[in-house]
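With one protein chain removed, the remaining protein chains of the complex are shown where they sit.
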Amino acid sequence: MSDHNDVHLEPTPGERFSKFLKRGDIRETLAWAAFYTAVFVVLGAYFYPKWMPTVMSTDMKAIERLMVVFTFISAPVCGFVMSIFTQTLRHRHKGDTPPPDGPMIRNNRLGVAVFSGVASLLTLTAVIYGLIELNSSAEAATKDAPNALVVEVTGNQWVWSFNYPSLGVESNMLNLPIDRPVIFRITSADVNHSFWPVQLGVKADANHLATTLAQTTPTKLGTIDVKCAELCGLYHAYMETSGEVMTVSDFNNWVTAQGGHSA
Amino acid sequence: MTTLSQQVSNRPIPNPKKSLITRLNMGTGLIVGIAFALATYYSMQTTLDDATLNFQRNNQVLLATMFMWSIGFLVGIGAFIGPFRWLIGKDLTAEEQLYLAGDGQGIKRYFKYCTDHKVVGIQYLWGVIAMLAVGGSMAMMIRTQLAQPGAKFITPSIYNSLVGLHGITMIVAMIIVATGPFGNFIMPIMIGAADMAFPRLNALSWWVLFTAIPVLCSAWFLGGIPTGWTAYAPLSVQAGPGMNAFIATIIIFAVSTAVAGANITATVISMRAKGMTWNRVPIFVIGATISVALAVPAFPTFMVAMIQTAMDRTFLTGFFDSNVGGSGWLYAHLFWIMGHPEVYVILLPGVAILMEIVPVFVRKPLFSYTAAVVGFAGIAGLSVLVWAHHMYMSGWLPMLNGPFMVTTEMISIPTGLIFLVILGTLWNGKPWLKVPMLGVYAFLWNMLIGGITGLYLSDVPADNYLHGSMYVTAHFHYTLMGAALTGAVAGLSYWYPKMTGRMLNERAGYISFWFVQIGFQILYLGMFIAGAEGQPRRVSDYAQMYANSNRISTFGAYLIGTGFIVLLWAVIHSWRNGVIAPMNPWGAKTLEWTVPYPVPLVNFDTPPVVTSDPYGYGKAVK
Partner (left out) sequence: MTNTKRAASAILSTLLGIAVVGAVGITLHTLSADALRGKLVATKSADTITVDGKNYPKASVTMGVYPDRATAVEHGSKPTKKDYVQYGPSNHVVLPAHTYVTMTLHVYDSGDKLNNPYFGKVVGTIGGTINIDGVDVSSVAPDAVQHTFTLHGLPTSSQDPLFVNVPLPHVEVNDKDEFIPTKDPGTNNKGHTVVFSFLTGGKGEYVFNCEYPCGDGTYANFGAAMGAYGYMSGKVTVA
């Protein structure tokens, strides 16, 4: 290493770092890492929104954003792992005899420290971001509660039923007016179920003799698929129904047709 | 010069005419077990009060029958001879102990209550292979049903049973897949011990587990189980007679893991070779020990949950029945307090095997042994604090979702260390891509995907969408199958020469590897998409919109199935016809490669003395 040093001065950390960056293996690693990071970023940003269903509520919007952001946070980790993965495979040893001895590197405290530090920071970012989202949805829920439409959801083996107490309507369909907060009060007539109106980004278990609350605001007109996300026996797969996010006048017409009174 | 093992072999066996020990084997076990079961079944059928509800009565009879089968089998195979001798103030004679070790009994010892850890290891290996084969076949059935929408293949009840029994068969198999065969066969040699700390308990742990296998199979003939392997109450309290088989299996299995866990832990603590200080212990031993030590506190809670379920079903106690003040949440807690540590019980030994493999095949020391140990310990420590991340949506206590999210995401830090150790060992090395080494690369990719998708799932808002969907199924298959099973298969091809004296057929190994790994990516890519699109898990039928992703998944599953059949062929074929293996085919430095095949009864002629850790590969760097 000390081929051209005539002055025996310890190099400054800055010099050591720039020298480190000039090493061939380090450059290769960084290049691959950058490449894979970019790949993961693009994949996450493109595919999750493509695969996930239509965003029809405030919560669903937050969820989709979260999926994308989390992909960004984890992309550098993927980049680093896949970089060494690719690089060592490119230098693989061929033949039927064991490879020659590699460098005897037993540890690298700085390396371990930097890696752990970066990993912890990324984790911390994910944790903080998640907590902020959690908190903001809780805040929105408190703010919206007073003028919300209450829907009592009952899971039965293997059919959902919905009761709109303020409207005097009972139905097997989950119809909702657009842009009005809705509070789901979820319970079960028998075993555990999990109420999942897919496009609304809401999920909550239905437990017998207990009420679980969930809240959101539908923001887009369209069909909602309501599913059960907790194995509940024989016809769990068929414990599905649908519903619609409607304009307020359509919703009122539906309520009247069901024999209820308009809100 | 006669070696110690030859001296041992020349010792007389106990008088074959008189000693009961020499007459007991699996056959007598089956006879006594079945006799106990039949006697219990018929005596209870005739004596039980007719007025008791049919449902309760059935459950009482079936559970009692299953437990009595297990006890009867153990009596019949001679598991209680030692304790019985102690009861009357004696112990086994030296000859009898040698006989129990299977000394000089050839293939017969595999069907006996044999205390030799190498025999127990092989018994576990075949037990695991059988379980994986059955569980894998069930997976093929599940994927066939899901190949197209419309539930055209099997009924929803058969489907639900397949889902539950595939789940529990695979979970049980995966818990023992590394610590069973390798923890028993290889690990004692690796630490320079003559046997396990408690050889008779070792035999007991295997044969107890063995009795659970027919019990679990009986679920099929009792109408199956509708609950999945999580067996959530109150669904499990409502379920038909097949549920009793599930309950009995878990209780029996929990006994087996407790015995095995205590034994392995004690062995590693007290039986290490002279000079093998804690920082010289091979990393597989560390991983396996932390894994079983984690299982020891985890499994009893599952056992308790199952006992309570059984009581709800037989005596209407109502632990989980909200009508009488019980709660399904209680079950969920007990289950997941076991359930989350359990995934690391499965994962750690698999990872540790790969950490054992990497240095050998890149000829470099294991990078940062300390980081590996801290990583394992950190994962194990945190894993007991995260269980309620499975209950974010349960409505139990939404206030605690935040804290559980924090602890869960913190696990990515020690997991990162595990990656770092493997990557650091690979760094600037020239990997020798033999079959075991391929597993390391498969692990890196699979665990990366499994880990990152786990990050989404650990986040409460994202889990609002993903919980209970196919996304979860794909995620945990990436960790349990893509990472842990890959590690175990790598371990099998790595240690196969030591366990059988022959090399595992290499070409078949490669073919199997590529079929399995490519099929795996296809299967679970399809499943991630289906989950992101909103398909719930454990459904016997689905809407048309998921047809494409499911078809892709089924295609991948068939590739995996084919790959594993090829592997099975290789294991059987090479066992008899493989190339004779040299003592140390990979040039590894751990102790198990210093003993010949067949491994002598007491492993080492002279107890080894250890002077360094086993990772001294490589040229010193300037």
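First chain written, first letter: the chains are A and B, and each begins at residue 1.
Note that a residue touches a chain if its C-beta (ideal position, glycine included) is under 8 Å from a C-beta of that chain, and two chains touch if they have at least 3 such contacts.
Treat the numbers as computed from the prediction; the structure is a model and nothing was measured.
Enquirer: Looking at B:Pro234, B:Pro341 or B:Gly429, which makes contact with the chain not pictured?
Expert: Once the missing chain is taken into account, the touching residue is B:Pro234.
Enquirer: Just one of B:Asp116, B:Glu342, B:Asp463 or B:Asp541 touches the chain that is missing; which is it?
Expert: B:Asp541
Enquirer: Check each of A:Val191, A:Leu231 or A:Val255 against the chain that is not shown and name the one that touches it.
Expert: A:Val191
Enquirer: Even though one chain is hidden, which residues of subunit B still touch it in the full complex?
Expert: 53-56, 137, 140-141, 144, 149-151, 153-158, 223, 226, 234-235, 237-241, 312, 321, 505, 508, 541-545, 561-562, 565-566, 568-570, 572-573, 577
Enquirer: By the contact definition given up top, give the residues of subunit A that touch the hidden chain.
Expert: 154, 156-159, 161, 163, 170, 172-173, 189-191, 208, 223, 225-226, 233-235, 237-238, 240-242
Simple rule for what comes next: only the chains that are shown with their structure count from here on.
Enquirer: Distance between subunit A and subunit B based on Cα centroids, please, to the nearest Å.
Expert: 30
Enquirer: Sort out for me which residues of subunit A touch subunit B in the complex.
Expert: 1, 25, 47-48, 51-53, 59-60, 62-63, 66-67, 70-71, 73-74, 77-78, 80-82, 84-85, 88-89, 91-93, 98-108, 111-112, 115-116, 119-120, 123, 126-127, 130-131, 133-134, 137, 186, 190-192, 194, 196, 198, 201-205, 207-213, 225, 227-238, 240
Enquirer: Please output the residues of subunit B touching subunit A within their complex, sorted ascending.
Expert: Contacts found on subunit B: 151, 156-157, 160, 163, 226-228, 230, 232, 234-235, 238-239, 322-323, 328-329, 361-371, 393-395, 401-402, 405-406, 409-410, 412-413, 416-417, 419-420, 423-424, 426-433, 441, 444-445, 448, 452, 455-456, 459-465, 467-469, 529, 532-534, 536-543, 586-587, 615-622.
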